[in-house]
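Every protein chain but one is kept in place in this view of the complex.
Chain IDs A and B follow the sequence of writing; residue 1 opens each chain.
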Amino acid sequence: MTKLLEAPATDRPTRPGRGTGTGGGAPSGSGRRRPLAAALGLITSPKYGPVTVTALLFVAIFVIGGFRYRGFFSGQVFLNLFVDNAYLIVLAVGMTFVILTGGIDLSVGAVVALSGMIAASLLQTGWSPGVVIPLILLLTSVLGLLVGLMIHVFKVQPFIATLAAMFLARGLCYVISQSSISITDPTFVQLAVSRIPLGAGLSITPSVIIAVVVVAIAVWVLHGTRFGRTVYAIGGGEQSGLLMGLPVARTKVLVYVISGFCSGLAGVLFTFYTLSGYPLTAIGTELDAIAAVVIGGTLLTGGYGFVLGSVLGVLVLGVIQTILTFEGTLSSWWTKIFIGALLLVFIILQKVLTARRR
Amino acid sequence: MSTLAKMASSRLFWPVVMLLVLFAINLVAFPGFFEITVRDGQLFGSLIDILRNGAPTLIIAVGMTLVIATRGIDLSVGAVAAISGAVACSIILGSPDPGSLATVAVAITVALLISLVLGVWNGFLVAALGIQPIIATLILMTAGRGVAMLITEGQILTVNSPPFKFLGSGFWLGVPIAVIIAAVVFGLAALITRRTALGMFIESVGINPEASRQAGVRARGLLFAVYTFCALCAAIAGLILTANTAAADANNTGLFIELDAILAVVIGGTSLAGGRYSLLGTLVGALVIQTLVTTVYTVGIPPIATMVFKAAVVTVVCLLQSPTTAEAFSGFRRRLALRAEKGVAAS
């Protein structure tokens, strides 16, 4: 109809599947496209590309593991990925919020340790779990709030502000106790040992349910609410978001509150898993969480990514760990090297995909 | 008044004030804080301890300053330090004569060469592939500790080699070797960047990479150089740390040292956004961090709480350097001046 409108249309053949953008999770109305072109478009899109690759990678590793090891290809091995990594999933969810805004949270590992320490020490002195858990979530959220305020009001780089929070949390761990405190509280023990049967001999833990609920809420918040879209908006261009009248300031602070809350919750789930608090625990967990988010397809510069992608990222890390366990002879340090290599691959992939768009 | 205002606006002002405050606290808690004694021809005293223990952080912070000035960051320095320590110790352990100078020289040379390779790797990711530095170096930060463990095979390698141990705890002309090495690294870095045009190029690339490219500055080579230099600094620090305890611990050598180094740079007034840098500021920053650790000891707070205090210092320094605070201060000063004016007018 008009000349201008022909311009984007001429691009169409070179970028198949352009029309699939659905406003971040909104139902797509457009169908009818050649499947090959659609698949190509999916993989080369900065929005869907990395997460698609991650999904394929996960399936590939799982299938390879299934062929290589007896007993690998089972539902329970798959479910155990969730059981073993429930806390990491929750952490990655919080980290996704932060990274989507273009920030980073280095404090999550230390906060996991801190909430474990608080839980162990308070339970030891006879507090009720019904008080301890909300208290932990409140405290870690407040820590996140302080970090967020430091970043937003005082313009401190997220890297430095969360570093301070990391020091603080880790230091407080030592102040509480220098040695491991075991948890004997019956509720915690009950939550740690209980399995929820799913039939066919499969089972999960309560932690998995909590993690899944957290993921579900996060997906809804990110894609269905103004707050969530503002998170994306900040990553796409903070100034533009401000001019659009979006609540940028509040959102920027809130993502760190969310990350703090998720770290606290992850810490609680981690104590269900370990039944102890130890100040040196979860060192470097922030790296695992960041790696999971990146492998899950969230751009570290912000603006693009999905919570479900981060979950996939955690599963990829988990399946690698499982393979190494099945392999037996491979030592644990290979995990770190593998994660490093995967990070490299995905970062280069992101680079290539975003460069093609320019 | 105006000189005071000028001083206050200097980027070094707050770090120096903080250092002085820490000194003052130490002096109150421990009157002999500034005393330096000579024992067996070697200098001893709290200040010497601060210098010696702070040397590894300072060395890495010097490299980090240049990296940060180019808009970069190097998270992998701790891992590189661990790798260099692991390499040196495994070579010394594997040699028939661990105590010979030649063995140690070979071990140190190989460790430093490997660090150069690691630095070039970081430089490659940042300069050639154009990956964000924080991410690029995150890769080596994650994988590096695994590599170090691979070298030590998961063990803590304890070496009994006097020449190697000398690196960490020896003295030369009464001064700890570590301090001398740090001084040499600092001096070289300052000399090379400020007496040549390197410093200007680094700042120029940090401020505006594309304009610098068009002006003929080769950013790629520059980035390779700073990341390699930073890795070299990390390896030197790693060797000192390993020699100090005579043991290579892949998990704990240089743990969190990247954070201390970055902190030193930031406290010293170099912006993480790149551009203008101050090596002198970094020196003050490294001293602040180490003095803080010492203060915690002298004041009698359990040393385990050091990290809480580090957090406090980071927070305070960041808040003081924050533009928001600067605005608030200047608004306050303006109101004060206004009030003074009105007072004069009234009288």
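Methods note: a contact is a pair of C-beta atoms (placed from the backbone, for glycine too) under 8 Å apart; a residue touches a chain by one contact, two chains touch by 3 or more.
Here is the rule we go by: contacts and distances are computed from a predicted model.
This figure omits one chain of the complex; the name its UniProt record holds, of "Cytochrome c oxidase subunit 1", "Sugar ABC transporter ATP-binding protein", "Multiple resistance and pH regulation protein F" or "Acyl carrier protein", is "Sugar ABC transporter ATP-binding protein". When the full complex is taken into account, the listed residue touching the unshown chain is A:303, out of A:129, A:303 or A:340. When the whole complex is considered, the residue among B:208, B:252, B:298 or B:325 that touches the unshown chain is B:208. Among A:72, A:188 or A:232, the one in contact with the hidden chain is A:232. Considering the full assembly, B:197 is the residue among B:36, B:184 or B:197 that touches the omitted chain. Residue-level contact of chain A with the missing chain is found at 1-5, 7-8, 11, 15, 18-19, 21-24, 26-30, 47, 220, 224-226, 229-230, 232-233, 235-237, 239-241, 243-246, 303-304, 357. One chain of the complex is left out; on chain B, the residues touching it are 195-198, 200-201, 203-204, 207-208, 210-218, 275-276.
Going forward, only the chains that are shown with their structure count from here on.
Residue ranges of chain A in contact with chain B, taken from their complex: 104, 150, 153-157, 159-161, 163-168, 170-172, 174-175, 178, 283-284, 287, 290-291, 294, 300-301, 331-337, 339-341, 343-344, 347-348, 351.
In the complex of the two chains, the chain B residues touching chain A come out as 73, 125, 129-132, 134-136, 138-147, 149-150, 153-154, 250, 255, 259, 262-263, 266, 272-273, 302, 304-312, 314-315, 318-319, 322-325.
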